[in-house]
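Left out: one protein chain. Kept in place: all the others.
Let's turn to chain A:
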Amino acid sequence: MSDALLDVRDLVVRYGPATAVDGVSFSLAAGETLALNGPSGCGKSSTALAVLQLRRPSAGEVHFEGRELTSLTERELRPLRPRMQPVFQDPYGSLSPRHRIRDAVAEPLKVQGRWHPADGPARVCGLLDRVGLDPAYGDRLPHELSGGQCQRAGIARALAAGPRLLVLDEPVSSLDPSVRAGVLNLLADLQDDLGLGYLFICHDRTVVRHFADRVIEMRDGRVTSG
């Protein structure tokens, strides 16, 4: 287990009296894709948010690159956050409607103090190119892009943070079937090149079967198989 990128043990997430995630455990190696599959409301997305520490779990442990995250304070967590990046379901909602694509992709670099005016713009162009977006789209606002293009911009922003793990929360569910394949192929290519670990949340079994190395089935907040 020591070589696992992510190791989750007995994760519990409660919303008031309701328990959304009830003792979920799994682990994930670098370069591996683990799918969390299950019907809507089974606790997949709550698990994703809890792994990312964007919603603090009620109990359990999350080990990421050998560090236990649940015991860290928000301040201690901040420098580690860029190492694990989410990609959300709603491509438009996950980008600020007021910021140009270029600024959104540059923001992780600025937050981490890795932005240099000399090479920054070129790095942003490189990232856009890497996710299959014409760098000219950098001047646009999110609502001027299609859903698929927006999702690619979201992935470019996640890559800009320099992650080892991507938590993909239904990344293609709101996209057209024709666009889906393109985004999934992009994700597969990125994994091959960068050796990223993917925690892939999806309710669509056919997508899961093609894309994931391993599948965990969830129902009512518990793991039922995997």
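We adopt the following convention: contacts are C-beta pairs under 8 Å (C-beta built on N, C-alpha and C of every residue); 3 or more make two chains touch, one makes a residue touch a chain; residues count from 1.
By definition in this document, contacts and distances are computed from a predicted model.
Novice: Can you pick, from "Cytochrome c-type biogenesis protein CcmF", "Succinate dehydrogenase", "Tobe domain protein" or "ABC transporter permease", the UniProt name of the chain not shown?
Specialist: Its UniProt record gives the name "ABC transporter permease".
Novice: Quick one: which of A:Ala161, A:Leu187 or A:Ala212 touches the chain that's been left out?
Specialist: In the complete complex, the chain left out is touched by residue A:Ala161.
Novice: From the list A:His63, A:Arg81 or A:Arg102, pick the residue that touches the absent chain.
Specialist: A:Arg81
Novice: Over the whole complex, note the residues of chain A touching the chain we left out.
Specialist: 40, 52, 54, 78-82, 84-86, 88-90, 92-98, 107-108, 111-112, 143, 154, 157, 161, 170, 173-174, 203
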